[in-house]
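Only a single protein chain was left out; the remaining protein chains are all shown in position.
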Amino acid sequence: MRAPHIKASLFVVIALAFSVSSQAQQDSTSAGIEAYREALQDGNPADLYVDSGAEIWKKKAGPKEASLEKCDLGLGPGKVKGAYAQLPRYFKDTNKVQDLESRLLTCMEKLQGVDTTEIVKAAFSSPKKADLVALSAYISAESKGMKVKVSLAHPKERQMYDLGRRLFYYEAGPYDFACATCHGQDGKRIRLQDLPYIPSAEGAAKGWTTWPAYRVSSGQMWSMQWRINDCFRQQRFPEPIYASDVTVAISSFMAGNSNGSVMQTPGIKR
Amino acid sequence: MANPMKIRATNKDGITEIKILMNHEMETGQRKDASGNLIPAWFINEVNVDLNGKSVLKAEWGPSVSKNPYMAFKVKGGKAGDKVVCTWTDNKGDKRTDEATVS
Partner (left out) sequence: MNTNTTRFDRRQILKAASGLGLVALGTSMVPSMAFAAWNKAAFEAKGMSDTYNALGAGSPSNSNDIQIVASDIAENGAVVPVTAVSKIPNTEQISILVEKNPSALAALFDLTADVVPEITTRIKMGQTSNVTVLVKAGGKYYTATKEIKVTLGGCGG
(Lines give C-alpha, C1' and ligand atoms only; values in the text may rest on other atoms or scores of the structure.)
Protein backbone atom coordinates (compact mmCIF):
# COMPACT_ATOMS: atom_id res chain seq x y z
CA MET A 1 0.00 0.00 0.00
CA ARG A 2 3.04 2.30 -0.08
CA ALA A 3 2.89 2.86 -3.86
CA PRO A 4 -0.20 5.06 -3.97
CA HIS A 5 1.21 7.04 -1.01
CA ILE A 6 4.44 7.71 -2.90
CA LYS A 7 2.53 8.53 -6.06
CA ALA A 8 0.39 10.97 -4.15
CA SER A 9 3.32 12.83 -2.64
CA LEU A 10 5.08 12.89 -6.01
CA PHE A 11 1.99 14.42 -7.49
CA VAL A 12 1.97 17.05 -4.74
CA VAL A 13 5.61 17.86 -5.40
CA ILE A 14 5.03 18.23 -9.14
CA ALA A 15 1.90 20.29 -8.56
CA LEU A 16 3.85 22.53 -6.19
CA ALA A 17 6.64 22.93 -8.72
CA PHE A 18 4.14 24.03 -11.37
CA SER A 19 2.39 26.41 -9.03
CA VAL A 20 5.68 27.95 -7.96
CA SER A 21 6.78 28.54 -11.54
CA SER A 22 3.41 29.92 -12.55
CA GLN A 23 3.52 32.09 -9.43
CA ALA A 24 6.92 33.36 -10.53
CA GLN A 25 5.49 34.09 -13.95
CA GLN A 26 2.55 35.86 -12.38
CA ASP A 27 4.89 37.89 -10.20
CA SER A 28 7.01 38.99 -13.13
CA THR A 29 3.84 39.85 -15.01
CA SER A 30 2.63 41.89 -12.05
CA ALA A 31 6.04 43.53 -11.84
CA GLY A 32 5.83 44.37 -15.54
CA ILE A 33 2.39 45.89 -15.09
CA GLU A 34 3.64 47.89 -12.10
CA ALA A 35 6.54 49.22 -14.15
CA TYR A 36 4.15 50.15 -16.95
CA ARG A 37 1.85 51.99 -14.54
CA GLU A 38 4.79 53.87 -13.03
CA ALA A 39 6.07 54.93 -16.43
CA LEU A 40 2.63 56.33 -17.22
CA GLN A 41 2.65 58.67 -14.24
CA ASP A 42 4.99 61.19 -15.87
CA GLY A 43 3.14 63.43 -18.29
CA ASN A 44 -0.48 62.64 -17.49
CA PRO A 45 -2.84 63.94 -20.19
CA ALA A 46 -5.25 64.61 -17.31
CA ASP A 47 -3.15 67.76 -16.80
CA LEU A 48 -4.57 69.12 -20.06
CA TYR A 49 -8.04 68.73 -18.58
CA VAL A 50 -6.93 70.29 -15.29
CA ASP A 51 -5.88 73.41 -17.19
CA SER A 52 -9.10 73.53 -19.16
CA GLY A 53 -11.13 72.97 -15.97
CA ALA A 54 -9.37 75.88 -14.28
CA GLU A 55 -10.45 78.08 -17.20
CA ILE A 56 -14.05 76.88 -17.07
CA TRP A 57 -14.19 77.60 -13.33
CA LYS A 58 -13.49 81.26 -14.08
CA LYS A 59 -15.60 81.55 -17.23
CA LYS A 60 -18.86 83.52 -17.16
CA ALA A 61 -21.70 81.36 -18.35
CA GLY A 62 -25.44 80.81 -18.23
CA PRO A 63 -28.32 83.28 -18.24
CA LYS A 64 -26.83 84.98 -15.15
CA GLU A 65 -23.51 85.48 -16.95
CA ALA A 66 -21.62 84.38 -13.86
CA SER A 67 -18.57 82.24 -13.25
CA LEU A 68 -18.37 79.39 -10.73
CA GLU A 69 -15.85 81.28 -8.64
CA LYS A 70 -18.30 81.73 -5.77
CA CYS A 71 -19.29 78.06 -5.73
CA ASP A 72 -19.15 76.54 -2.26
CA LEU A 73 -17.64 73.07 -2.47
CA GLY A 74 -17.80 72.67 1.29
CA LEU A 75 -14.95 74.88 2.48
CA GLY A 76 -16.68 78.18 1.74
CA PRO A 77 -17.51 80.07 -1.47
CA GLY A 78 -14.71 79.84 -4.02
CA LYS A 79 -12.38 77.73 -1.90
CA VAL A 80 -11.18 74.98 -4.20
CA LYS A 81 -7.95 73.85 -2.57
CA GLY A 82 -8.60 70.78 -0.44
CA ALA A 83 -12.32 70.67 -1.19
CA TYR A 84 -12.28 67.41 -3.15
CA ALA A 85 -10.60 65.55 -0.28
CA GLN A 86 -13.63 66.32 1.90
CA LEU A 87 -16.35 65.29 -0.52
CA PRO A 88 -18.99 63.89 -0.40
CA ARG A 89 -20.41 65.93 2.46
CA TYR A 90 -23.62 67.41 3.79
CA PHE A 91 -24.59 70.85 2.51
CA LYS A 92 -26.99 73.01 4.48
CA ASP A 93 -28.30 74.99 1.53
CA THR A 94 -29.52 71.91 -0.32
CA ASN A 95 -30.08 69.88 2.87
CA LYS A 96 -28.43 66.83 1.36
CA VAL A 97 -25.17 64.99 1.00
CA GLN A 98 -23.50 65.79 -2.30
CA ASP A 99 -20.44 64.64 -4.20
CA LEU A 100 -18.40 66.96 -6.40
CA GLU A 101 -20.46 66.63 -9.54
CA SER A 102 -23.76 66.94 -7.75
CA ARG A 103 -22.44 70.11 -6.10
CA LEU A 104 -21.23 71.51 -9.43
CA LEU A 105 -24.73 71.07 -10.83
CA THR A 106 -26.09 72.98 -7.83
CA CYS A 107 -23.66 75.82 -8.45
CA MET A 108 -24.38 75.89 -12.18
CA GLU A 109 -28.07 76.19 -11.39
CA LYS A 110 -27.81 78.69 -8.54
CA LEU A 111 -24.92 80.89 -9.63
CA GLN A 112 -25.22 80.68 -13.39
CA GLY A 113 -28.95 80.05 -13.80
CA VAL A 114 -28.21 77.08 -16.06
CA ASP A 115 -30.95 74.51 -16.63
CA THR A 116 -29.00 71.32 -16.00
CA THR A 117 -31.71 68.88 -17.17
CA GLU A 118 -30.10 68.30 -20.56
CA ILE A 119 -26.64 68.11 -19.02
CA VAL A 120 -27.79 65.43 -16.59
CA LYS A 121 -29.31 63.37 -19.42
CA ALA A 122 -26.36 63.75 -21.80
CA ALA A 123 -23.91 60.92 -22.42
CA PHE A 124 -20.58 61.27 -20.62
CA SER A 125 -18.67 61.49 -23.85
CA SER A 126 -20.89 64.28 -25.18
CA PRO A 127 -19.83 67.94 -25.20
CA LYS A 128 -22.58 68.75 -22.68
CA LYS A 129 -20.77 66.78 -19.96
CA ALA A 130 -17.29 67.93 -21.04
CA ASP A 131 -17.22 70.96 -18.73
CA LEU A 132 -18.12 68.83 -15.71
CA VAL A 133 -15.40 66.33 -16.58
CA ALA A 134 -12.79 69.07 -16.94
CA LEU A 135 -13.94 70.73 -13.71
CA SER A 136 -13.64 67.37 -11.93
CA ALA A 137 -10.07 67.06 -13.14
CA TYR A 138 -9.21 70.59 -11.98
CA ILE A 139 -10.91 70.44 -8.59
CA SER A 140 -9.51 66.99 -7.81
CA ALA A 141 -6.01 68.22 -8.71
CA GLU A 142 -6.41 70.94 -6.10
CA SER A 143 -6.63 68.22 -3.45
CA LYS A 144 -3.63 66.28 -4.65
CA GLY A 145 -1.35 65.32 -1.78
CA MET A 146 -4.02 65.97 0.83
CA LYS A 147 -5.56 63.42 3.14
CA VAL A 148 -9.09 62.21 2.57
CA LYS A 149 -11.16 63.74 5.35
CA VAL A 150 -14.77 62.80 4.80
CA SER A 151 -17.14 63.47 7.64
CA LEU A 152 -19.66 60.85 8.70
CA ALA A 153 -20.79 62.91 11.68
CA HIS A 154 -23.96 64.44 10.29
CA PRO A 155 -26.88 61.96 10.38
CA LYS A 156 -27.41 62.38 6.64
CA GLU A 157 -23.73 61.65 5.99
CA ARG A 158 -23.99 58.48 8.07
CA GLN A 159 -27.17 57.57 6.24
CA MET A 160 -25.53 58.05 2.85
CA TYR A 161 -22.57 55.91 3.88
CA ASP A 162 -24.87 53.12 5.12
CA LEU A 163 -26.92 53.29 1.94
CA GLY A 164 -23.68 53.03 -0.01
CA ARG A 165 -22.74 49.90 1.89
CA ARG A 166 -26.14 48.32 1.25
CA LEU A 167 -25.86 49.16 -2.45
CA PHE A 168 -22.37 47.69 -2.52
CA TYR A 169 -23.77 44.30 -1.58
CA TYR A 170 -27.04 44.62 -3.48
CA GLU A 171 -27.37 41.99 -6.18
CA ALA A 172 -29.39 43.07 -9.16
CA GLY A 173 -29.60 43.04 -12.92
CA PRO A 174 -29.90 39.94 -15.10
CA TYR A 175 -26.70 38.44 -13.65
CA ASP A 176 -27.37 39.07 -9.97
CA PHE A 177 -24.22 41.14 -9.84
CA ALA A 178 -23.27 43.42 -7.00
CA CYS A 179 -20.27 45.70 -6.59
CA ALA A 180 -19.21 43.05 -4.09
CA THR A 181 -19.12 40.38 -6.79
CA CYS A 182 -15.87 41.91 -8.06
CA HIS A 183 -14.80 44.09 -5.14
CA GLY A 184 -16.03 42.12 -2.17
CA GLN A 185 -13.06 39.78 -1.68
CA ASP A 186 -9.38 40.37 -1.26
CA GLY A 187 -6.80 39.24 -3.85
CA LYS A 188 -9.07 38.93 -6.87
CA ARG A 189 -8.33 39.87 -10.46
CA ILE A 190 -10.02 40.21 -13.85
CA ARG A 191 -7.46 39.27 -16.46
CA LEU A 192 -4.54 41.45 -15.38
CA GLN A 193 -6.48 44.06 -13.39
CA ASP A 194 -6.22 43.64 -9.64
CA LEU A 195 -9.60 44.27 -8.05
CA PRO A 196 -9.33 46.33 -4.87
CA TYR A 197 -11.29 45.05 -1.89
CA ILE A 198 -13.44 48.11 -1.38
CA PRO A 199 -14.85 47.46 2.12
CA SER A 200 -11.28 47.79 3.42
CA ALA A 201 -9.48 51.07 3.97
CA GLU A 202 -6.66 50.08 1.64
CA GLY A 203 -8.90 48.80 -1.12
CA ALA A 204 -11.26 51.74 -1.01
CA ALA A 205 -8.32 54.14 -1.12
CA LYS A 206 -6.93 52.44 -4.24
CA GLY A 207 -10.02 53.50 -6.10
CA TRP A 208 -11.08 56.66 -4.33
CA THR A 209 -7.72 58.45 -4.39
CA THR A 210 -7.03 57.82 -8.07
CA TRP A 211 -10.23 58.88 -9.80
CA PRO A 212 -10.95 61.18 -11.70
CA ALA A 213 -8.43 59.71 -14.10
CA TYR A 214 -7.30 59.78 -17.72
CA ARG A 215 -7.90 56.40 -19.33
CA VAL A 216 -5.31 55.67 -21.98
CA SER A 217 -7.34 52.87 -23.54
CA SER A 218 -10.08 55.27 -24.58
CA GLY A 219 -8.03 58.47 -24.52
CA GLN A 220 -10.69 60.02 -22.28
CA MET A 221 -10.74 61.86 -18.98
CA TRP A 222 -13.23 60.14 -16.64
CA SER A 223 -14.83 61.72 -13.59
CA MET A 224 -15.88 59.58 -10.61
CA GLN A 225 -19.51 59.69 -11.72
CA TRP A 226 -18.40 58.35 -15.10
CA ARG A 227 -16.43 55.58 -13.42
CA ILE A 228 -19.44 54.55 -11.30
CA ASN A 229 -21.74 54.72 -14.32
CA ASP A 230 -19.45 52.36 -16.18
CA CYS A 231 -19.38 49.91 -13.26
CA PHE A 232 -23.18 49.83 -13.40
CA ARG A 233 -22.93 49.14 -17.12
CA GLN A 234 -20.51 46.29 -16.56
CA GLN A 235 -22.86 44.78 -14.00
CA ARG A 236 -25.71 45.07 -16.52
CA PHE A 237 -27.57 47.35 -14.11
CA PRO A 238 -29.97 49.98 -15.40
CA GLU A 239 -28.16 53.26 -15.98
CA PRO A 240 -28.05 55.42 -12.85
CA ILE A 241 -29.14 59.04 -13.08
CA TYR A 242 -26.17 61.39 -13.11
CA ALA A 243 -25.33 62.67 -9.62
CA SER A 244 -28.33 60.85 -8.11
CA ASP A 245 -28.37 59.70 -4.48
CA VAL A 246 -27.47 56.17 -5.54
CA THR A 247 -24.22 57.35 -7.08
CA VAL A 248 -23.43 59.70 -4.19
CA ALA A 249 -24.07 56.85 -1.74
CA ILE A 250 -21.52 54.62 -3.42
CA SER A 251 -18.99 57.45 -3.37
CA SER A 252 -19.75 58.07 0.32
CA PHE A 253 -19.06 54.42 1.07
CA MET A 254 -15.74 54.48 -0.78
CA ALA A 255 -14.68 57.89 0.49
CA GLY A 256 -15.68 57.06 4.07
CA ASN A 257 -13.58 53.90 3.96
CA SER A 258 -10.64 55.89 2.53
CA ASN A 259 -10.35 58.42 5.33
CA GLY A 260 -6.72 59.23 6.07
CA SER A 261 -5.31 58.10 2.75
CA VAL A 262 -3.66 60.58 0.41
CA MET A 263 -5.35 61.96 -2.70
CA GLN A 264 -3.34 61.30 -5.84
CA THR A 265 -5.83 62.77 -8.25
CA PRO A 266 -6.08 63.14 -11.14
CA GLY A 267 -4.88 59.64 -11.95
CA ILE A 268 -3.88 57.85 -15.12
CA LYS A 269 -5.21 54.42 -15.86
CA ARG A 270 -5.22 51.76 -18.49
CA MET B 1 -6.59 77.34 -33.22
CA ALA B 2 -5.26 74.09 -31.81
CA ASN B 3 -5.30 73.41 -28.09
CA PRO B 4 -2.42 74.52 -25.86
CA MET B 5 0.32 72.12 -24.84
CA LYS B 6 1.99 71.90 -21.43
CA ILE B 7 5.71 72.51 -21.35
CA ARG B 8 7.73 71.92 -18.21
CA ALA B 9 11.41 72.81 -18.19
CA THR B 10 13.71 72.57 -15.21
CA ASN B 11 17.43 73.09 -14.87
CA LYS B 12 19.48 71.01 -12.48
CA ASP B 13 23.22 70.37 -12.31
CA GLY B 14 23.80 71.98 -15.68
CA ILE B 15 21.15 69.93 -17.51
CA THR B 16 17.86 71.36 -18.69
CA GLU B 17 15.11 68.76 -18.73
CA ILE B 18 12.23 69.53 -21.05
CA LYS B 19 8.90 67.69 -20.84
CA ILE B 20 6.12 68.45 -23.29
CA LEU B 21 2.53 67.20 -23.23
CA MET B 22 0.59 68.04 -26.39
CA ASN B 23 -3.14 68.08 -26.90
CA HIS B 24 -3.92 66.20 -30.13
CA GLU B 25 -6.15 63.34 -31.29
CA MET B 26 -3.38 61.57 -33.26
CA GLU B 27 -5.98 59.73 -35.31
CA THR B 28 -4.35 56.84 -37.17
CA GLY B 29 -6.70 56.70 -40.12
CA GLN B 30 -7.38 53.03 -39.34
CA ARG B 31 -10.40 53.49 -37.08
CA LYS B 32 -13.97 53.41 -38.31
CA ASP B 33 -16.86 55.52 -37.11
CA ALA B 34 -20.34 54.26 -36.18
CA SER B 35 -21.40 54.12 -39.84
CA GLY B 36 -18.36 52.05 -40.79
CA ASN B 37 -16.50 54.86 -42.54
CA LEU B 38 -12.79 55.32 -41.94
CA ILE B 39 -11.99 58.30 -39.72
CA PRO B 40 -9.31 60.19 -41.66
CA ALA B 41 -5.76 60.27 -40.34
CA TRP B 42 -5.05 63.41 -38.33
CA PHE B 43 -1.78 63.62 -36.48
CA ILE B 44 1.12 65.85 -35.55
CA ASN B 45 3.84 65.16 -38.07
CA GLU B 46 6.49 67.75 -37.22
CA VAL B 47 7.75 69.17 -33.96
CA ASN B 48 10.44 71.72 -33.27
CA VAL B 49 11.81 72.77 -29.91
CA ASP B 50 13.88 75.91 -29.46
CA LEU B 51 15.91 76.74 -26.39
CA ASN B 52 16.78 80.42 -26.25
CA GLY B 53 15.94 80.92 -29.89
CA LYS B 54 18.06 78.03 -31.10
CA SER B 55 16.51 74.82 -32.38
CA VAL B 56 17.68 71.92 -30.24
CA LEU B 57 15.41 69.15 -31.40
CA LYS B 58 13.26 68.39 -34.40
CA ALA B 59 10.95 65.45 -34.65
CA GLU B 60 8.97 63.77 -37.38
CA TRP B 61 6.04 61.72 -36.21
CA GLY B 62 3.59 59.26 -37.68
CA PRO B 63 0.14 58.38 -36.37
CA SER B 64 1.70 55.67 -34.16
CA VAL B 65 2.63 58.27 -31.60
CA SER B 66 0.02 58.09 -28.82
CA LYS B 67 -2.92 60.43 -28.51
CA ASN B 68 -2.07 63.49 -26.42
CA PRO B 69 1.62 62.99 -27.20
CA TYR B 70 4.27 63.22 -24.54
CA MET B 71 7.93 63.84 -25.13
CA ALA B 72 10.83 64.33 -22.71
CA PHE B 73 14.51 65.00 -23.32
CA LYS B 74 17.51 66.77 -21.77
CA VAL B 75 19.70 69.55 -23.08
CA LYS B 76 23.25 70.04 -21.86
CA GLY B 77 23.55 73.50 -20.41
CA GLY B 78 20.85 76.11 -20.21
CA LYS B 79 19.81 77.88 -17.03
CA ALA B 80 16.79 79.10 -15.14
CA GLY B 81 15.08 81.90 -17.05
CA ASP B 82 15.85 80.46 -20.47
CA LYS B 83 12.96 80.29 -22.90
CA VAL B 84 11.66 77.05 -24.38
CA VAL B 85 9.46 77.33 -27.46
CA CYS B 86 7.74 74.32 -28.98
CA THR B 87 5.91 74.32 -32.31
CA TRP B 88 4.02 71.44 -33.82
CA THR B 89 2.42 71.09 -37.23
CA ASP B 90 -0.08 68.42 -38.17
CA ASN B 91 -0.94 66.69 -41.43
CA LYS B 92 -3.88 69.04 -41.97
CA GLY B 93 -1.55 72.01 -41.79
CA ASP B 94 -2.71 73.11 -38.34
CA LYS B 95 -0.02 74.53 -36.11
CA ARG B 96 0.49 75.32 -32.46
CA THR B 97 3.26 77.16 -30.65
CA ASP B 98 3.66 77.44 -26.90
CA GLU B 99 6.48 78.56 -24.70
CA ALA B 100 7.69 78.17 -21.15
CA THR B 101 10.48 79.48 -18.98
CA VAL B 102 13.09 77.16 -17.52
CA SER B 103 12.77 77.09 -13.76
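Note that the chains take the letters A and B in the order they are written out, and that residue 1 is the start of every chain.
The rule is short, and it goes like this: contacts are C-beta pairs under 8 Å (C-beta built on N, C-alpha and C of every residue); 3 or more make two chains touch, one makes a residue touch a chain.
The shown structure was predicted, so the numbers you read here are calculated from the model rather than taken from an experiment.
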{"item": "Shown chains touched by the chain that is not drawn here", "value": "A, B"}
{"item": "From A:29, A:94, A:185 or A:244, residue that would touch the chain that is not displayed", "value": "A:29"}
{"item": "Selected residue (touches chain absent from view) among A:37, A:79 or A:236", "value": "A:37"}
{"item": "For chain A, the residues touching the chain missing from this view", "value": "28-29, 32-33, 35-37, 39-40, 42-43, 182, 189-196, 207, 215-217, 219, 227, 230-231, 234, 269-270"}
{"item": "Touching residues (missing chain, whole complex) on chain B", "value": "15, 26, 28, 30, 45-46, 48, 51, 54-67, 69-77, 89, 91"}
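By definition in this document, only the chains that are shown with their structure count from here on.
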{"item": "Chain A-touching residues of chain B, taken from the complex the two chains share", "value": "3-4, 6, 19, 21, 23, 25, 66-68, 70, 72"}
{"item": "Residue ranges of chain A touching chain B (in the complex, touch as defined)", "value": "42-45, 47-48, 51, 216, 219"}
